[in-house]
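Got a structure for you, questions after.
Left out: one protein chain. Kept in place: all the others.
We just call them A and B in the order they show up, numbering each chain from 1.
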Amino acid sequence: MLRKLVLRVVLAAVATAVSLGAWASPSVIKIGTLYASSGYFSQASTRQYDGLKFWVRQINAKGGVYVKAFGKRIPVKLIAYNDQSSTMLAASLYNRLITQDRVHTLVADYGSVLTSVAVPLAQEHRIVLFDETGTSGKFFRPENRNRYIVLTGLPTSSQWPKVLAKFMHSKGIRRVAILYAANDWSGSQAKTLNQTLKQDGVDVVYFHSVPDSTTSYSTILHSIAEYKPEAVAEFGYSDNDIAFVQDYANSGLYFPMVFIPNPALHFEVVRKAVGNKALRYIYSYVAPPIIRYNREVTYGPTLNEFKAAYAKAGGKNVDLSTVAGFNTGLIIQKALATAPKFTQESIRDAIDKFSGKIFTLDGLFKVNRYGAQVGEFLPVGQVLPTKTGVALKAVFPSESAVAKAVYPAPRNK
Amino acid sequence: MVVAITVLAYVFIPYGYNNQFLLFNMMMYMALAQGLNIIYGYTGYLPFGYVGFFGAGAYGSALVIIYLHWSPFPAVLLGGLAAVLVGMLLIPLFRLSGAYFSIANLAAAEALYYIIANPHLASVTQGPYGISLPQVYDPNAAYWTMLAILVFALILSGLMRRSRFGLALGAIRENPVSAEMAGVNVVRSRAIAWLLSAFIAGVSGAAFGWYISVFYPETVFSLSITVFAIVFVLFGGSGTLLGPLVGTLVLYGAYNYIGISTPQYFQLTYGLLIILLVLFLPSGLTSLLRKRGIDVP
Partner (left out) sequence: MNLLEYALLAGLFYGLYFALVGVGLNLIFGVMRIINLAHGDFLMLGAYGAFYLYHLLGWNPLWAIPIELVVFLLIGLPLYYLLVPRLQKSGDPEMLSFILFFGLSQVIEAAAVFVFSNNQRSIPASVFGGAPINIAGQVFPVSWIVSAAVGLAGIGLIYAYLYHSRPGRATRAIMAERSEAAATGISVNRISALAFGIGIAAAALAGIFSPFMIGAIEPSMGIGITVISFAIIVIGSLGNPIGTLLGGLIYGEALMLMQTYLASWSELLPYVLLILILLVRPTGLLERAVRSA
């Protein structure tokens, strides 16, 4: 008799607990992410992770992130593993975050390569993947019918050179050489630039790829010079860019315009490696924090506020990866504050709702139905001499420009 | 026995432990270690570019899925055949001895990687842009396929130990000249072992590609895949059925448990482990048992 009673009480207690569980808010919001402390992507990945960590610290200092579904603030717990830049390990760790740690929100590691393995996993497990910098176009194809991915920061890489092409056209450049390293990110930029220029009637006189690991460009530069281009655009990872600019400076060759993408991503890394002199008058994209979005910002801190707070917390140089990491935190924050229900579908719908309506320190946040970022664009910048050294400044289009482009570049720089 | 236990483990563990990808990887490395064992353990040739077969398999199957719309199962088999084809091209390497074979094989794998990743071939291989297979994404089916591959590799490796063919290979390993005189067709036996080994790596690569469904050339041609397989075989003991299994279980398990908190120590630990194994235990863990008179399958 007594045993039966005990059993019934226990059963009832369990049932109550279960039903409460469905309603009760979690004690923490678990955000899962990966970073690489070693390997190819470690530099940028660590910065991006620092940016996200900084957001977590700030939001927890306020008592947590506001979750509309529960009408209160809940502390954030960041669960992060080190994937050492290995996609194999990353796949296993994303899996672990989803299936074992059961995180509420999944944030990808830096770049397309380390993001790639998370995309099908997130879709399969129906959890929204906050993609910080994985800009490969193939994640966002309509035929994937994937609603579980949101590119929080940059536009897809194939969009990047559109403004660059316009700039070349506006300067009356007729002959362009394009050289790119054989990887997804560099290749898609090169392809777009090639196509856009051709549509504008500009001659692409040289269009070649080199292996990813190329770090010696002198001979290639001489072959390019044979085609007498007015502008040379080189697309590669930072070690490609660094070697390219260094070899260009030492080659004795001259081109009126030389473009490389990496100063936009981590200016200081490139500058330290090649020195001020070699970098002078080189073109690149410009992105935050080099573009300072302050007045425009409608959500979260302005860029200046962020930099000040970050420095105060002991953070070192802010670069695009840091901003991207922090910005991802902001988008998650806005999504949780907007979604009426605490489900992945509701969170994803909420993102569509505020897409195009908020402007953060990273620019206008606007995604299409498949999660691709369409709000941000990358103006063209040029490395110009300053009193103390050199700085990358936006020169095109005019609404973003803070300096005038020096074209053609001076011969004896 | 060994096969049965392995199968049961992989059938039932997923119910209690839900990082399926980790289990998948464990199976994959067991199969790869077994495949490597077939060529290294039984013939003494260590293919440092073993990952080349893995990558060939992953690409072979992905391309027929993309262009010819094959369904995954025949595509996985075709991946195996693609690896066999690469293996056939590399048969002349057997004219080289020991370390020359290893390094030439590594060079071949790297060459294959650079060919596949070359943008000029992007219209065929998708070049550096990588492969995406959302149309066939089905991790559960890929999981069971991998299990079948592992069983196949285990049975093959077990048969080789007992059969005349395996004995012949052993004889070649000890002394190719006297084996030849004893009537063993050295060239043919070695080629068969080589192609079987390539096939296992090929189907494993194909199943892997299917499982993760988005990959870049560097993912499936990563040298670390070869390194892991070699270390697992050496650690467990080459030339046995159990050795590579135990090696994978212990080391890959450790890699995932300790490795997640402090992965930077792992390369160091693996490196030291290799050095110590070569210096002090060149025949692997199972040789400890054998010294005590215990028979190891």
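Rule of thumb we're sticking to: a contact is a pair of C-beta atoms (placed from the backbone, for glycine too) under 8 Å apart; a residue touches a chain by one contact, two chains touch by 3 or more.
Treat the numbers as computed from the prediction; the structure is a model and nothing was measured.
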* In the full complex, which of B:His69, B:Arg95 or B:Arg188 touches the chain missing from this view? -> B:Arg95
* To do: Based on the whole complex, identify which of A:Gln199, A:Ser223, A:Asn294 or A:Thr343 touches the chain you can't see.
  => A:Ser223
* Asked: For the chain left off this view, which of A:Ser170, A:Gln195 or A:Thr214 is in contact with it?
  -> A:Thr214
* Structure fact -> Contacting the left-out chain: of A:Gln43, A:Ser170, A:Asn317 or A:Asn368, that is A:Gln43
* To do: By the contact definition given up top, give the residues of chain A that touch the hidden chain.
  => 37-39, 42-43, 182, 208-216, 218-220, 222-223, 226, 238-239, 242-243, 246-247, 249-252, 269, 273-275, 277
* Using the touch rule from the top, list residues of chain B that touch the missing partner. => 44, 46, 92-100, 102-104, 106-108, 110-111, 114-115, 118-120, 176-177, 180, 186-187, 223, 227, 230, 234, 264-268, 270-275, 277-279, 282
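Basically, only the chains that are shown with their structure count from here on.
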* Asked: How big is the gap, in whole Å, between where the Cα atoms of chain A centre and where those of chain B centre?
  -> 36
* Asked: Tell me, which parts of chain A touch chain B in their complex?
  -> 37-38, 81-84, 86-89, 91-93, 95-96, 99-100, 113, 116-117, 119-120, 123-124, 136, 138, 143-144, 146, 180, 182-184, 187-188, 209, 211-212
* **Parts of chain B lying in touch with chain A, wherever the complex brings them together** => 18-22, 25, 114, 117-120, 122, 127-130, 132, 134, 137, 139, 212-216, 218-219, 222, 224-225, 256, 259-260, 263-264
